[in-house]
Each structure stands twice: as structure tokens, then as C-alpha cells.
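Here the complex is missing one protein chain, while the rest keep their positions.
Let's look at chain A:
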Amino acid sequence: MSQMPRPDIAELRGKYPGVFERPASARLALPAMVAAALAIFVYGLVDLDFSPTKLITGMSQLGWITMMMIPPNPGSSFPLYMQALGETLSIALLGTTLAALFALPVSLLAARNIIPSNLIRFPVRRFLDSIRGVDTLIWALVWINVVGLGPFAGVLAIMVSDFGAFGKLFSEAIEAADRKQVEGIRASGGNALHEIRFGLLPQVLPVIAGQVLYFIESNTRSATIIGIVGAGGIGLQLAEQIRVLEWQKVSFLILMILIAVAAIDFISSKLRFAIIGQRAVV
């Protein structure tokens, strides 16, 4: 076996300096980024009035509060809380369903394969984006101004903020649909509406159903918090009990929320698998 000629390291180093030594910019990039991140972090701590004494007194307060929370005890308000929980679940379900119903036609307008014209698609997309940019809580405040305090304002708030999210997700699902079915319908003489009904919908409906279920799940969480600004449901009770420092009731309410969310998670993941088979969307 013949020996390979030894490469001349010095010569190679002269030829390809980048291989032997990483340039200073590459070596320094990571430490510089870490240093910058830390600097902003420290600046943030100072600017936001963090102080060790505040942290320690707060922690001891928090420890005390936690002690007060045990054992969770609803007192005599258990039926009221169950009703509030029902209200929360209703808000989530109704808000999400209405949002999906309204978003479906609009998402067709935002999908590239349905509306090729940028002129319509672009404004529709920006409109959906701005709706999504506003938090559900803010929508709840606005709706409270319109229909008054109560769970109805919560339904409308969830509906509007999910409308933006669904519009985007649905239009992406539609864009991902296969062209061939639509072409088949057109070849057999169907009009544009037929193409959507028989070519597109059968493909996208399972995906959409999966997303709607997932949102019902996550909206159970959102519905618990919009009560804090007065839009009904269990959040209203929770905020009230926190403000009057009834810690045992607070911990009971939090437990109720956790159990309800876990139950909804379980049911909806079962349903989701039933609808779309074993591979979950999202």
C-alpha cells in the first residue's frame, strides 16, 4: 500500500485561512449576543424597580398566601361557582363556534388559490392581522361598553379575537389543499361554487374541525380570564375573591379551572383523533 503524500499544512493554511481559523466575527458573535442580552436584562431589572428587599418581602407574602390557600374550601358558594364554570364553558364554546362560522367565508377571500388577486387578498389579510394584534381582554372591554357587563360580552370578545386567528389558519389550510380535485370538478363542468363545495371543502373540513376543537380547548383558558374585566364566567368570581383576600375560595376556584381545562383537553383530543385520524394537527 503506497503512502499518501503528506499535505503541506502551512501551504493549505495560506490557501484556505477560513477553514483553519474561524474569523473573529464568527467567534465573537455568540459572546457578544449573550452580553447584549444580559445587558438589556439588567437594564430591565433596574428600570422595572426590581430590588432584593422587595423580592424577599414579596416572596414571604406569597408563602403566607399559599399557606392561607390550604385547604381549598368553597364555603357556601359551591353552586354559584358551578354555575359560573358552566357560564365559562358556554362562553368558550359559543364564541369559538360563531368565530369559525364567520371566519370560513372570509378565509376563502384570504386564500391565494381562491382569490388570485392581491388587491382583495392583501387588505383582507391585514384586517385579520390587526384583529389578532388586539388581545381578547381588550375586545372584552370594548364589548362591555357596547352590550354591558355579563357573559354575552365575553362571547362576543372571544368571537372577534378568534375570528382573526381562524381567518388566518383556515386560509392557510385552504392554500395547502390539493389542486387536483378542484381541477377534476372543473373538468366535469362544475362552476366556481361547485369547485369550492366538492373540490375544496371535503379536503379542508377535517383540518378546520381539528383547529376549531383545539381553539375551544384553549378558549376555555381565555374565557376564565375575560371575567376579570367583568365579562362573566368563573374569572369574575376569581377576581372578586382575590380582591377580598378569600384565599381558600381562590385556591378552590383555581382547582376548578384546572380540572375543567384538563377535562376539556381530554374530550377534545379524543374528538380530534376521531375526526382526523391519528395524526393531530397543530
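Here, contacts are C-beta pairs under 8 Å (C-beta built on N, C-alpha and C of every residue); 3 or more make two chains touch, one makes a residue touch a chain; residues count from 1.
Heads up, the rule we're going with is that contacts and distances are computed from a predicted model.
According to UniProt, the chain absent from the figure is "Phosphonate ABC transporter, permease protein PhnE", selected among "Phenylacetate-CoA oxygenase", "Potassium-transporting ATPase KdpC subunit", "Phosphonate ABC transporter, permease protein PhnE" or "His-Xaa-Ser system radical SAM maturase HxsB".
One of A:12, A:28, A:62 or A:192 touches the chain omitted from the figure, and that residue is A:62. If you put the missing chain back, the residues of chain A touching it would be 37, 40-41, 43-45, 47-50, 54-55, 58-59, 61-62, 65, 86-87, 89-91, 93-94, 97, 129-130, 133-135, 137-138, 141-143, 145-148, 150-152, 154-156, 221-222, 224-225, 228-229, 232, 235, 238-239, 242, 245, 250, 254, 257-258, 261-262.
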